[in-house]
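To start, the structure under review is shown below, and the notes come after it.
The complex appears here minus one protein chain, its other protein chains still in place.
Right, chain A next:
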């Protein structure tokens, strides 16, 4: 039942997008990306709970934008270096998606992206589906984007407003990083926090002094991530 509704939703979405002359190249994206995401989860879980699946679909359809509507933007604005580079970041994410992360520009603005990071297997964050937003400026890739967790997060290096304390997004940013590199770095930060420069001191303290309680709090935000 569920997979049927998934396919029908996808195909109606794809047909709708085909009318956008400039974006027809991206039609396979929703299908392939979602299938990857779906397969990733099938592989990482032996059993998929009903509530998890439904919240998962809800999340995909409500946040993943599928296709940037290129025809809504003047072509001239598309051709700045930052925008051209973001198109290539997007193409790379489609053609060669890293495991457990996914992202795409929002419907009408290539400078603002939504992304999802899956909690790495074998960590307290396992099974979490964490949403993030990425905001780029015309200085990209000379300057990093502003990246924030939209989903609730409990982590020593994540501020209350979702802001992330990660060196490569700040003083160690390199213009050779792309969106795929950013998302995979954040994914590895989840299980490799740096408690010495805490953005959330409660999380840092629990991480160092009471792992059991720390994992309990993390489990709570993992479950919360399914319901968003």
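Everything below uses one rule, namely that contacts are C-beta pairs under 8 Å (C-beta built on N, C-alpha and C of every residue); 3 or more make two chains touch, one makes a residue touch a chain; residues count from 1.
The working rule: contacts and distances are computed from a predicted model.
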*Name the absent chain by its UniProt protein name; which of "AP-2 complex subunit alpha", "Gaa1-domain-containing protein", "Ubiquitin thioesterase" or "Ribonuclease P/MRP subunit p14" is it?*
"Ubiquitin thioesterase"
*From A:178, A:191 or A:223, residue that would touch the chain that is not displayed*: A:178
*Among A:101, A:183, A:199 or A:222, single out the residue that touches the unshown chain.*
A:199
*May I ask you to list the residues on chain A that touch the chain which is not drawn?*
22, 25, 70, 75, 78-79, 81, 84-85, 87-88, 91-92, 139, 141-142, 159, 163, 165, 170-178, 197-199, 201, 204-205
